[in-house]
Each structure stands twice: as C-alpha cells, then as structure tokens.
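Take a look at the following structure, please.
Right after this comes subunit A.
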Amino acid sequence: MPALKFTNLSKTFPRAKPLFGKARAGVRAVRPMSLTVETGETLGIVGESGCGKSTLARMLVGLLEPSSGQIEIAGKALDTADPAAFGRLIQYVFQDPISSLNPRKTIRQIMETPLKQLHGMDRAERSARIGKIFASVNLRKEFLDRYPHEFSGGQAQRIGIARALAAHPKIMVLDEPVSALDVSIQAQVLNLLADLKSKFDLTYLFISHDLAVVEAVSNRVIVLYFGAVVEIGKAEDIFNSPKHPYTQLLADSAPVVGRPLKAPEQKDSELPDPLNPPKGCAFAGRCIYASDLCRSTEPELRVMGENQLAACHHPI
Partner candidate 1 sequence: MDLINWTRRGLIATAAASLLTGTFMTTAPAIAQTPEGVLIVGQIAEPKSLDPAAVTAVNDFRILVNLYEGLVKYAPGTLEVAPGLAESWEISEDGTEYTFHLREGVTFHDGTPFNAEAVKFNFDRMLDENHPYHNTGPFPLAFFFSAIEETVVVDDLTVTFKLNGPYAPFLSNLAYPTGLIISPAAVAQYGADVGRHPTGTGPFKFAEWRSNEAVVIEKNPDYWGDPADTEAVVFRPITDANTRVAEMLAGGIDMMVEVPPTALSQFQGEGFNIVEQAGPHLWFLILNAKEGPFADVRVRQAANYAINKEALVNNVLEGTADVAAGPTPPAFAWAYNDDLSPYPYDPEKAKALLAEAGVESTEITFYVTEGGSGMLDPIPMGTAIQADLNAVGFDVKIETYEWNTFLGEVNPGLEGKADMAEMAWMTNDPDTLPFLALRTEAWPDKGGFNSGYYSNPEVDALLEKARVSTDQEERAALYKEMQAIVQEDAPWVFVANWKQNAVTTDRVGNFSLEPSFLLQLQNVTKE
Partner candidate 2 sequence: MTFLRLLFRNRLAGLGAVILGIIIILVTITPLLPLPDPNATATANRFLRPFSEGHLLGTDHLGRDILARLLYGTRISLAIGLVSAFFAALFGSAIGIIAGYFGGRIDNVIMRLIDMLMAFPYILLALAIVAALGPGLMNALIAVAAVNVPFFARNIRGITVSLAGREFIDAARLAGLGHTRIILSELLPNVLPVIVIGISTTVGWMILETAGLSFLGLGSQPPNADLGSMLGEARAALITAPHTSIIPGIMIFLIVMSINLLGDGVRDALDPRLKSGALTRPRATTRVDRKGPVPQADQKGLLNIQSLETQFHVGPRIYRAVNEVSLHVSAGECLGIIGESGSGKSVTALSVMGLVASPPGVITGGAVRYDGEDLLDASYERLRQKRGNNVAYIFQDPLATLHPLYKIGDQLVEAIQSHNNTSTKEARTKALELLKSVRIPNAPERLDNYPHEMSGGMRQRVGIAMALANDPEVIIADEPTTALDVTVQAQILTLLDDLRRERGLAIIFITHDFGVVAQLCDRVAVMYAGRIVEEGQTKAVLDAPAHPYTKRLIACVPELGGGRRELAAIPGLPPVVDRLPEGCAFAARCDKAQDACHRGYIPLNGHAPRAVRCLFPEEVV
C-alpha cells in the first residue's frame, strides 16, 4: 500500500477582483498533479523558487486547503475536519529552523505540545518520550529548558526534526530542511535524517532547490517547473540522463568543481509570468528545442525509458 497518494491536487490563489471588469483568473501555484509515494521511500522534490514546491508541501500537511484533488494516507482519504488527525499521520519540517520555533517557549514546552495534543500523554510518558527522541537526534537533555534563540541553526533544525518526530508520524515532509544551514552542518543533518528514517520506518518527501542534496538523499526525484511536474525518475538516473530539457538545464547550471564555467542558456531568457501564464509548455520560452507544438499544447507526463516520466514534446 502506498504511504501517500494524491490525485489531481491543485492550488489556485484567487486574485482581488478589480473594480471594473470581471474577476481575474487566479494564480495557479500548483497545477493538478497526481503522485504516489511508496512506504519507506524518500521522494525528492526539486525546483527553483516559485515552482510550487512549498505550496504542494503545505497542502499535504493540511496547512493549506487544496483547490481540488484528494489526498490519501495509508489508503484512507484525509479528513480535513480534524487537524490533529493530520498531525499523527504526516509532519512537516520547516526551512527556517529558528522561525519555526516559538521564541517565547522553552524547547520542552515546544516538544510537549504534540505529545499532549496528538497523543494525550501524561507528564511521565512525555518526559520519557522526549528523552528518547532527543537521544535519537543527538541533542542533550539540558537543552530542554533553554529558549530557541540560544541555539545555532543546525541545533534548531534538529529540534524542529525532533518536534516532528514527537508526533510519531508515518510521513515527514521536509521543506528545504538544510538550505539555511552551513555546508558542514548540512551534512550532519542530512545524515541524521537518513538514520531516523530507517530507525522509525519513515517515508520522506524531501523538498529542495539543491540538486546535489536531493540526489544524495532520494530514491526518486520529481522535478517541478511552474507549478507542474515536468519529470519523474530515479535519483541516480534523473540528472545523469535527463529527459526534460529543464532538468538538463538544472543539471548543467549547478556549479561543479572541475567543470568549466559556461552559460547553459540564452542570456536574456526570463521566467514565465504567473499572472499571465503562457499557452502550451511553460518552459518553451527558455527551451532550445521548443517548437510551435510546444508553444500551443501543454505536454502530458509520459513514460520515457524505464521508470522515468517526463512532460515534453521533444525529450532528450
């Protein structure tokens, strides 16, 4: 049974109605997409700013009401009426570790909330559980009575992860969990996440803009562009043999030691305007392979090669 399944999930943000004339079309942050995440899998979600990856993540954990579509966790459709029900199934780790911790609460208070609210534990149970979790994320127990501002980014992110673990979820959505951290700390946290996954039988949705990081932690990777999935594939394949030109562009753009500097695309290309989306393939304006077909018809996600899907009329 898949851990998480969503069908036709989409989000459109309405825009203020102008004084005159009819209501304008909303901004389609996430176009209808369907996906299945297997139990125990790490699904990497990669894309540049504004591609809709955070919107998607927030819908999955119930922080944002989808405009359409269903979410199923462990075969059961999610009930939006009870926010606590979400919390026991799926948890979220935020990008900015400091701002996700209430500055006026001690770490203990922060940690206790999900235990109390989601699992109704008494004081002794909570204390024991917090001890276990803290041990597993390599945090010392004396940190519990300190306030968030006393911690470095890496420590704060561990606390964030610990809090998510406290809910004892099946699935964790990790939204750029390391992008605010220094590289030496980033590696610590990524390794920790990998440990926890096996230890607690978790399923990860790992969101990042950093291809190398995604590649290093994921089983499968999906590439988002302009609110839509453009490519899905195994982590080891997707950047080595991308099918979609956008994936190719991403791979080529990443600065890699030993690779000479070159501009991978035209110098004057601009991103599509979300307020005025182009017809057809959203990437057509930046794509060297773009044809008239691309500019008129939106490509569907198709299977290309083994276990690799891409939405492109002219795959590489």
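Just so it is clear, a residue touches a chain if its C-beta (ideal position, glycine included) is under 8 Å from a C-beta of that chain, and two chains touch if they have at least 3 such contacts; residues count from 1.
Keep in mind how these were chosen: all candidates are chains of the complex that A comes from, given by their letters.
In this text, all values refer to a predicted model and were calculated from it rather than measured experimentally.
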Options 1 or 2: the chain contacting subunit A in this complex: 2
Interface residues, subunit A side, partner candidate 2 - complex: 48-49, 58, 61-63, 83-84, 86-87, 91-92, 94-96, 99-105, 110, 113-114, 117-118, 152, 154-155, 160, 163-164, 167, 182-188, 190-191, 194, 209-213, 215-219, 235-236, 239-240, 249-265, 267-268, 270-271
